[in-house]
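Remarks on the structure that follows.
Every protein chain but one is kept in place in this view of the complex.
Chains here go by letter, A, B and C, matching the order in which they are written, and residues are numbered from 1 within each.
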């Protein structure tokens, strides 16, 4: 099986979906001839033709809106928002329209769109190339929000998202496109090559949306993470010397609540990790759910390790980014608490 | 002291601010000659002139963006978004710009804008005249988000918001514009007239943003609510026969964390109430904060009473709206817990 | 590097700027004044070939395409030469639409529903268009195109069930009254959010072209809502990808209490918006059934011939209040509609048909009576199911259709309600 990085895996997913279904098409800013600024759609125009993989005007609202119209017609558009930081102009179309069309039409019109977008920090991108806006979508009934953390899941989840009959926000943790960065930014970075989760089957397969993956079994505490933070959390468990159970949520909505509850009931302690600012981040929802469902099992307060409640800085990137030290610190607090 | 309803109190606040400071102006859709679809800006154009209270094109993004530009110049615009359900086109300007201009310019440029918008359900408005999107703003560092629950606070908080040097989202619970609706929708509705919180001083005064108000002292449990839900919670306490301490948060960001923690440490139980859908609503953040800070004082899981994770319906309004029965039910659960 | 500019202290005589706030020609108490509205005599506007280059149509953004003259005769190059049957069906649909509006407006006053919006004075636009397009073409309407459903023969009782949010409401009481949805009738689910449907229509049309289909889309937007960013997105994408869509702008002079000048209407025409995108543009008398038909046929042919989108401004007037929540006597002269230079679309088509000898007062009276009776019969049917609050879809349905499949949160919440 070939070893692919996340970019190649995502490319393979779109290619596979387009090959299997003529109703799948891809567009976005610079995604056509050039293949996208991160090269995720590289080669698709050449292979599938101009009308199936093309460039779009710089109008995120227009991209989402036309994708909705196409989906209403019967297509399955997979569009790219160049950076998640630029998704906000399309927010109204996603929240007021894509999320509600099935409901408000009594199920008659549906919007199976997939909106892919690179998100997260760690690339010295400053405040407009580093944001993690996922929680803003989890609040919206009718939308699904997913985040793969490795090449295998990236392909399988993207194929599941494209096949899904509901609108899916597909957040790609750009910091781990090329390797499972664990937050130790001054150590050499591993590439995906050779990693077992980089073994990506060539053909079609799906990773169902709504199923978490336990990345590390553990007895001491449960870590809930997604995207880059999965790798940071694994590094942190090592750093802290804690026998952590690290759960990669993979899908925020739908959430694998059973996996979470089972783990926390087992460990009695929980740390939630994300890059987005703390206040009203998805960690708040996770914390609320865990305390609602595992209250009598909890031996310590649930800890949140998150980005700060400030915009994302440039020079102080590594003081903002929740790295293994901060996660390890929270693990220790959870063990004491 | 005159007894004002919330609309009159808000009108008085803008009038007072405009009278005191020539840099304050008001605009929005239908807010000029007509005085706004809810009449909040009634009479201001006649009194202060065409250039100080005027209509705007139907472009929420344009309204927010031009307000930002005016604020950068040195004015203090107070703009209206006709319904909070229509704020999303302006979301990018609020999140990417208003919230970040002070930070990204090293404090050189600032955006003291106030964005007023009627929100919430209970008026048979269907899915696009009933939404409660407040939590989507609380996630954004740099924005303040406040919600008054009565005429006195409405005026004092709006004056504080206009005077505030940061962008403030000012959510007006439209269901209680005319009276403190407590969620018993089949009982006669009281008007504000005669209510002690409807005694609104004529001149300037402010209610500082960031200070909660304890609406009812109680020993059994703490209710955290805002907007219409304050009145629903008070009715629910009666219904449940529980000695609840009902805290009107008034301001979500900045949050009066000390008041919350003190109360929960005293009661050991907590119910959080809002109209917005549950997942990633502001109740999640409140729940997370309370369990982080009061873990060892909590005797039962924190309960969330919220709108459902569906769009806001029309026919089933009263099955969606969190009324006193549901809040009372949660209080009982919290007491058993 | 030196700064080459003149500092303010060196230009003490610079004029002081002042902020301009546009105002309508009249307010309550004033006489109606439409002198700022550019008009053309019937028959005067040229008709370019359907294959014309967009730029060659741009003069038409400032003219007004009209077919019916003052005497009710059809004149000029845009005369669609419709057969009398088509005209009669159009007139009947307009009469029926008006009767429906009147009835439902009353139903709101009687407490049978929470909300209603009429399209009085604007009936010709939706109805003439619906009669040019096929039911397979998809329309993306606003709340003022109920005429499409009525022209296409959608059951009036079903419309009322939606308005009453009763147990037979096809959209299960989920939306505000009048937010119809019917895939079968080529009527896209109406959104409460202004403008959002406009670029969606472009996407739908792109999809039709992508699939080698022959169906086209038609989208509607009000004068006020053209200010939304979605309007711009729609026109950009339609032009760039040559989408087979008709982009209609219904300029009824008002957006709630705000006159069309606040959307830029006083500075140029709404049709001129199309020029910015290199799209062909037509400005049409929206109260002239024949002109609406002719312009729509022209745009439809362009779209079906792969020549892409057309922008059409229909000039009309919102004769009634914005909605049942509104009171126009507070912000505009009372008798504007009576003085509107383009008149009433029903009266004008009636006069035309009468002039042709294809209609008379008796037929008019019969058509009106028939419309009232149709509406009454539908009303009986819908009210037998129930009006707002008396009857409604089961509470369980509130928890359905959020997603295609099951969602544990919603399941648990439904169980909490006990349904």
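Simple rule for what comes next: a contact is a pair of C-beta atoms (placed from the backbone, for glycine too) under 8 Å apart; a residue touches a chain by one contact, two chains touch by 3 or more.
Nothing here was measured: the structure is a model prediction, and the numbers come from that model.
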{"item": "Identified contact with the non-displayed chain, of B:102, B:250 or B:274", "value": "B:102"}
{"item": "Chain not shown: contacting residue from A:14, A:40, A:61 or A:271", "value": "A:61"}
{"item": "Residue, one of C:25, C:263, C:395 or C:410, that touches the chain absent here", "value": "C:263"}
{"item": "Of C:31, C:276 or C:347, the residue in touch with the unshown chain", "value": "C:276"}
{"item": "Of B:36, B:89, B:173 or B:322, the one touching the omitted chain in the full complex", "value": "B:89"}
{"item": "Hidden partner chain, touching residue among C:130, C:201, C:219 or C:402", "value": "C:130"}
{"item": "Touch list for subunit C against the chain that is not drawn", "value": "1-8, 11, 14-22, 54-55, 86, 89-90, 92-93, 96, 130-137, 150-153, 206, 208-210, 212-216, 227-233, 236, 239-242, 244, 261-264, 267-268, 272-279, 304-306, 308"}
{"item": "Footprint left on subunit A by the chain that the document does not show", "value": "29-30, 32-34, 37, 50-51, 54-62, 85-86, 88-89, 124-129, 278-279, 308-311, 313-316, 319-320"}
{"item": "Absent-chain interface as seen on subunit B, which is shown", "value": "25, 51, 57, 59, 61-62, 65-75, 89, 92-93, 96-97, 101-110, 141-142, 144, 164-166, 254, 257"}
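Here is the rule we use: only the chains that are shown with their structure count from here on.
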{"item": "Label of the chain whose CA centroid is most distant from the centroid of subunit B", "value": "C"}
{"item": "Centre distance in Å when subunit A and subunit B are each reduced to the mean of their C-alpha atoms", "value": "31"}
{"item": "Whole-Å separation of chain centres (CA-atom averages), subunit A against subunit C", "value": "41"}
{"item": "Where subunit B and subunit C are represented by their mean Cα positions, the distance between them in whole Å", "value": "35"}
{"item": "For subunit A, residues contacting two or more additional chains", "value": "61, 89, 92, 96, 103-104, 141-142"}
{"item": "In subunit C, residues with contacts to at least two other chains", "value": "172, 174-175, 179, 191, 193, 229-230, 402, 407, 410"}
